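The other protein chains are all here in position, but one chain of the complex has been omitted.
Chain lettering (A and B) follows the sequence in which the chains are written, and residue indices restart at 1 in each chain.
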Amino acid sequence: MTEANNVKKSAGTSSNLTKSQKEEPRIGVFVCHCGHNIAGTVDVEKVAQEAAKMPNVVKAEHYMFMCSKQGIELVKNSIKENGVNRTVVASCSKTQHGPTFAKAIEEEGLNKHLHFQANIREFCSWVTPKSKKEEATQKAIEYVRAAVNRSQKLEEIETRKLKTTKATLVIGGGIAGLRASMDIANLGIPVYLVEKQSSIGGHMTQLYKTFPTNECPQCSISPLTNGVANHPNVTLWTNSKVKSVEGSMGNFKVQVEHKPRYVHDNCTSCGECAENCPVEIPSEWDSGMSMRKAIYKLYPQAIPSTYVRDKKHCIECKTCINVCPVGAVDFSMKKAYDTIEVGSIVVAVGFDEYDPSPIEPYHYKQPGYEDVITQLQLERMMNPVSLTGSMILRPSDGKVPKRVVMIQCVGSRNDQVGYEYCTGVCCMFANKNAQMIKDLSPETEVIICYIDMRTPGLNYEEFYKKSQQIGVKFIRGRPSEIEKDPKTGKLHVYVEDTLSMQPMDLETDMVVLSAAMVPPKGIGILGSALHVLRSKEGFLKEFHIKMNPTQSSKEGIYLAGAIQGPKDITRSVAQAGSAAALAAAPLVRGYIEKEMILPTVADNCVLCGLCVTACPQSALKIEDRKVAVNEVACKACGICQPVCPVGAIQVINSREDELRDEILGLTGGSKAHV
Amino acid sequence: MGKDHEFAFYLGCIMPNRYPQIEKATRFVLEKLGYKLLDMEKAACCPAPGVLRSFDKVDWMVAAARNICIAEKLDRDILTVCNGCFGTLQEVNKHLKENEEAREQVNEHLKKLGDYEYKGTIEVKHIGEFLGADIGPTEIQKYLVRKVKGRVTVHYGCHFLKPTRTRQVDSSENPVILDDFAEAIGLVSVDFRQKLTCCGAGGGIKAAYAETSMKILGEKMKNMTAVQPDFILDVCPFCHLQFETGQDWLNKNKGTNYDLPVIHISQITAFCMGMDEQFVGLKYQMMGKDFKFTPVEVESHD
Partner (left out) sequence: MSKAETNSKNENNTRRNVVVFMCDACGQGAAKTAGVARMTYDSAIRIIRVKCSGMVGPIQIMEALTNGADACSVIGCCFGACHFRNGNFLSMHRIKIMKKLFKEMGYSDQMINHYTARAAEGETATGDFEDIMERLEAAKAAGGTFQ
């Protein structure tokens, strides 16, 4: 569905009056006792009596439980027998039973938007003390009068079926993005998988082993990476970023930017270019634990299995161009763009490892402190093709450390520097890495300094016990400082063992910091492009922490994995499945239902453009000297209404004159201007 | 940085009573830099940031505010050469500037003491920041007559840098301001273990828990002497006193053999700016009585 089909020029002249505007309103008012909940404080009979006197009210009743079958029958009967064409139910909240009565009147042939709910329970009887019955009753009468006033001008609203574009965009090719892509593609829905790095796989491929089974993550993920890359329904774009997103659920238009690879697709991955490249740089993917060339493959099992050129560090000697047997290297390649249309988006851009540099007492990355590393660096060191050949060695002198101290909660659980939250994964991966060190280097002593040991759920506590059994030591205390003795060159970790209440000075050869999982760099830009809310820590905010942790703040955009908050692989995969289901639902069905509550623009519009600027959904634009409304994007928020200097743009069923009616109903003031 | 090149010179207690050479050196340095030091008549104890503050915060603020008022009347910023005085005066000055309620409360009390009203018009400066940042290691070169060769262990102390949010002088975990200045006058600032810990004097420890005070100092001396410095550089007369009397106590009671000269930044800077070595006054101190600096002549700058 293209944008043109969904944008309609606004109407609003008198010749287009709907049926509801032409006929006289015949209002039915129903006041609910709700047992004692309302009737205990509000004189519901009196309210019904007063309601009967209000203009255009042809039926006013009170009943014990309006939401019961009999109560609903009352409403329906009034339509059938009394010709009621507008209903007001004064009971609980609009959210609770508004839809109940709306559906009931729809079953009798009335448009469901002709029902107005007055809340005389949460907003009245429940919040007024029983000693003030008169005040409560008065207030209830005013709420009903406001509702009756509103009822007079309600218009029918169409519920339209909008076709959805059968395609999904998945941003991020890590474990969560891959899982979501696979699940969606398997439903027969085309998937665009956009990954910013030159290969998919994400952080999981950087790990040596995964807890609690200590399996190899490359082996676990390989069927998925290959499966996704070869899936007929998946278009894989690596080295790419999402630049802009327009539209709303069912109909998004996305611009994707492709960074130039400088290597064409006929690359056979022979590696001649990298072998002959004279430039060596510390590998970012290897967390600095190895070197890569200026033309390189991200890692041996990278998918796609092609090389990529790092323009920034390339010295343009062109050796790679000369040695490539198939002539795949091409320095002239440029940035490219693609604009795609999708019906839903899954954001799975993962996390970054916290850089502990701001924690000054730990001296991370400072000269002389090369032996203070993070867990991700340790993972890369333990990997079989690392510079150390899987041996645990001190980066400063290449010697085997006799003791390694791990420090937990680096950048987490901290209200002075870093973040307040608990990452929730570090206790497990520290235990795993401690077990790995014992496995690869049995002579090395491992001590973990922790605040709490958080290993919840099946198999995790058992995993922690295993660490204890194989001799990993634990000290409950948060180290205050890592200091290098200028004379001996040894590292000293100062920590108080809070269980024995002893300050300790741990002399050690190496320190591994369990750094927090933090929002990935660039999430601010992506979040703004998607118009989704972020949490105060910077992750993307879920719609509801309990009832909907997968949907973002925007319909049609779903979150999977660590981008919604730090979590391990298990939970990331589970959430990815949830995101896939939610993302696929409107596409499989083929349409979404939208209540077409829209603004109308009257002839006195002066084309000032203020409404266009104010609209948060960018649903308005000036076209052919008129304000055009994107009927799909508009959310009827009404922000355009007060900004109009002449009052030309008004949202149906909450126009300014309608709001005025509601105000007058509450205050009882006269309709004439003061 | 000192209106019209003048400061209200806050003397404190220990310096005028125990180390007049630090005062002389300070006056020498400021004069050579083109600054005038005005006397603060009727100034009294700051009062101490550890003991008095914990007994009664309001009284502490009032007493400090009274001292600040004297400088406000002179319409000049305060210069102090002591961590403790800086700790009190800078913190009270900042707090009263930002907190209207506290200011009103203090002014109510000040009225009873005489014609005093805190207005929040001046700043409080520590010699360490003045020399280390305001003048700075580059600018000071113009005034140096000689540099000094030697290894020095720099002691920052506590109140000079902390709390960082209030002082905003330098990082409290990884400071460089005094080390940079030391190197600017020719010294090598040697790294040593637990460099940033307290000397053990302040907070009432020296008075109430003498043994603990000496334990803390003992650790410091052990770490300092392990790297064989020529002398200790400090920026506070109380730390100065602690290092001096402490080494003596340790020698007498713990069988150590310490004789590390203790030099305040004013003393060494004055010497480098041309003050006669006899006025550095080491022979009047307890440690390093026979210590002589190793000067390196510097080309004169005009």
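Rule of thumb we're sticking to: contacts are C-beta pairs under 8 Å (C-beta built on N, C-alpha and C of every residue); 3 or more make two chains touch, one makes a residue touch a chain.
Keep in mind that what you see is a predicted model, and the values were worked out from it rather than measured.
Student: The chain left out here touches which displayed chains?
Tutor: A
Student: Which residue among A:58, A:216, A:614 or A:628 touches the omitted chain?
Tutor: A:614
Student: Taking the full complex into account, find the residue in A:142, A:183 or A:353 that is in contact with the omitted chain.
Tutor: With A:142, A:183 or A:353 as choices, the missing chain is touched by A:142.
Student: Looking at the whole complex, which of A:78, A:111, A:128 or A:375 touches the chain that is not displayed?
Tutor: Checking each option in A:78, A:111, A:128 or A:375, the one touching the absent chain turns out to be A:128.
Student: For chain A, which positions touch the chain that isn't shown here?
Tutor: 93-95, 119, 121-123, 126-129, 132, 135-136, 138-139, 142-143, 145-146, 531, 533, 536, 553, 614, 616-617, 635-639, 641-643, 647, 651, 654, 656, 659-660, 662-664, 666-670, 673-674
Note that only the chains that are shown with their structure count from here on.
Student: Name, in rising order, each residue of chain A that touches chain B in their complex.
Tutor: 360-361, 363, 483, 485-487, 492
Student: Inside the complex, what are the residues of chain B that reach chain A?
Tutor: Spelled out, the residues of chain B in touch with chain A are 171, 173-174, 190-194, 226-227.
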